[in-house]
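In this view, the complex is presented without one of its protein chains, the others remaining in place.
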Amino acid sequence: MVRIAHYINQFFAGIGGEEKADAPFEVRDGAVGPGRAIEMALGAEGEIIQTLVCGDNSFHADAEANIEAVIASLGRSKPDLLIAGPAFNAGRYGLACGAVCAAVSERLGIPTITGLFPEAPAVDVYRSRTVMVPTGDSAAGMKGAVEVLVRTGMRLAQGEQLRPADVDGRIPMGFRRSWVTDIPVAHRATEMLLAKLRGDAFASEVALPEGAEAIPPAAAVAELSSATIALVTEGGLVPEDNPDRIESSSATKWARYPISMLERNENPSFKSIHAGYDSQWVDADPDRMVPLDALKALAAEGVIGGVHDYFYATTGTGTTVTHGERMGDEIAKQLISDGVHAVIVTST
Amino acid sequence: MRQPHSLTMHTIEIDGVVLGGDAGVSNGTLTVDVIAVTALVLEDPRIAGVEIEIARPGESTRIVHCLDAVEPRTKIGEGSVFPGFLGGMETVGQGETLRLAGVSVLVASRYPQPFSGLLQAREAVVDMSGDTAVYSPFSRVANVVLALTPNPDIENDDYDDAVRRASLRTAEYLAGTAADHEPDDTTVWDFSDQDPDLPKVVYFYQLQGQGRMADTFLYGHDIHNLVPTLIHPNEVLDGAIVSGVYVYACYKNPTYLHQNNPIIWELQARHGKDMNFAGVIINRGHNYTQADKERSSHWAAKLAEFIGADGAILTAEGGGNSAIDMMLACQYMEQAGIKTTVVSSEAAGADGYDFPLFYTVPEADAIVSIGSEDEVIAMPKVERVIGGDTLLDTETPAIGPFDLKMYFHYCGTNQLGANVLVGREF
Partner (left out) sequence: MIEKNGVPAALLTAMTSMAMVAGANRILSSGLIPHPAGDPTRSPDEEFVWRKGQVLKALNAVATPLEEAQIFADW
């Protein structure tokens, strides 16, 4: 028998509508309101052990305290599953369901599920932090919503792995993962191509990106002859013992090294740890990745004001966009605080 | 375009492999003569030792250090399979060939000298049973594993050649031991008849040609100077293309999968039914400059136009660099009015939240996914390990348990479509 806790708002608890939205958090034993429909759908498989109720306004007036109260309550009762809602297209109620589910999953490790209209505001906010099933936009769809909530919720409570969102009938959580299929790649590719040739509808298995965010060009350097220029590379050039343990692929770290050290290039010498290109030419002469000799010569000739004392390195292969953007931002802020005017980046 | 080649392929289905003395096939069981194969492999002084073991589907067995896999094949009558490596120089794709289906000769080895840099033989693992068997198509065939020990005095490049010849020669030898056996199936592969009412589909087949340890061989020659060219599907199926790609395991297209290319297999099966198989364009991936990538992809699109293709299926081999070559070819074909479908792996990060493709063009609106190369798989303890005691680089005990990135699963995200994974929204 699966033991379930259920979160609802004041309306579904029968306290009242908008005029009672300030009803305080309370815990009741057993099923209340839509919880009875959930119990019907559960049959002998499970029961609702308690119902957590909170008014829509009072939840958001002090969300932190209300979430603490939920955590405290469920920490004692230790249910196998939390069901919140369904909240359909409701704004405040949906956000409360999302917040409660996310906190309970992350802090207590109890599986959680809520039901929302796919365009409800809470979907984008909490989709990656709790399981959601799609519902209609109003309580008129309660019966169907309860069935899918219970079916998917019971799988979670029994510790079963998630399946693809469409197989589970869930709202996608925003991540992709491999799944085993029995339809061969060659067959899918040929079917897709023939559909495209016939002019029939077809569904790409990977959607193309939204256009990348265009970054407005930075203002140009006004006077090169007084500018300090820094060198940055994603080519993985580091001292041979790789003291900062920058990853050879899928990097999450960057480091900077004094250019005097690179000029000396012995004890330690510099090598590429980048796992995405053949580094023999760069290992033989690091200037081929970080053109320090050329930049120093141009500084000596007075073409630029000076070379920044450090060069910056990370590895750009298999590096995720998230980490790439973070590292770029960190490097940029360091360069600005060091008074660098412009940068030459080398990329493999 | 006329396609005059006709290849008669005799297939013997093998459902069991045993080691023994009486070489040949009997009642679907292949007996491998250990002494004969050992002697064959050790004829090459660059190889110091060989252990021969069988890894069968369903066994609690793990194979490590996989380099290449080859299906046993031999020509009936004149000629040899894998010309350029075995026998004289000629083209294949005609005459008669015998294949042993359900068996691979899988060569596993370390290299004699340490590697540095990108182009090195990297770990490649196959689990023959359990939940982790789905991460390699070689869990579904019986593998005759040649676990080699290199002569320690030779250079890696020289040993590389020895590895390749050992597996190719063993594959030809094993098929030869069954030459007198009645085949279970005989199929004639001939695409000469083209139905004018059906669309013409070309296969854009990009091969990895990046440098030693990451090279593919066309009739015995690396493809660094290859411009896109036409090749008959029968040539591919008959041993024209041999793999020397030993870098990241999940991306590799081993010789076995060139011989049994699932895309070519599918297109030949549908030829004359709902499409015409109009030909195969091979292309070098990993061109080093933007200009070379543009040159190559424009050239491939031009060839597809020459043969009047209406549609194209595109595959590649390798990671982000090769994806650019393929995507550019997709773009230029679409711009020439040729509809395309692209096969691609996904790289959305270990947690799957990043955008999954390295490089895209707006024209690539029909992509078939072969799964994520970024996931980390929990590998269980197994009863038996073949090929080595510890994993390359980390020197983790190969018996397990350990966590293994998808990169190191042998053909886990095979771009020819040999495996069973697909990336999905969760």
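In this document, chain identifiers A and B correspond to the written order of the chains, with residue numbering beginning at 1 in each.
Keep this in mind: a contact is a pair of C-beta atoms (placed from the backbone, for glycine too) under 8 Å apart; a residue touches a chain by one contact, two chains touch by 3 or more.
As the structure is a prediction and not an experimental result, all values here were calculated from the model.
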{"item": "Option from A:87, A:123 or A:232 whose C-beta touches the chain left out", "value": "A:232"}
{"item": "Touch with the omitted chain, as defined above, among A:44, A:201 or A:219", "value": "A:219"}
{"item": "Touching residues on chain B - with respect to the absent chain", "value": "288-291, 293, 320-321, 324, 328, 359-360"}
{"item": "Hidden partner chain, residues of chain A it touches", "value": "212-222, 224, 229, 232, 235, 277-282, 284-285, 287-291, 293-295, 297-298, 303-304, 324-325, 327-329, 331-333, 335-336, 340-348"}
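Definition applied: only the chains that are shown with their structure count from here on.
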{"item": "Sites on chain A touched by chain B in the complex", "value": "128, 162-167, 172-182, 184-190, 192-194, 196-197, 202, 204-206, 208-209, 250, 271-272, 274-280, 283, 317-318, 320-322"}
{"item": "Complex contacts: residues of chain B adjacent to chain A", "value": "116-119, 134, 199, 201, 210-211, 262-263, 265-267, 270, 274-275, 310-313, 319-321, 339-341, 343-344, 346-357, 360, 362, 364-372, 374-375, 406, 416-426"}
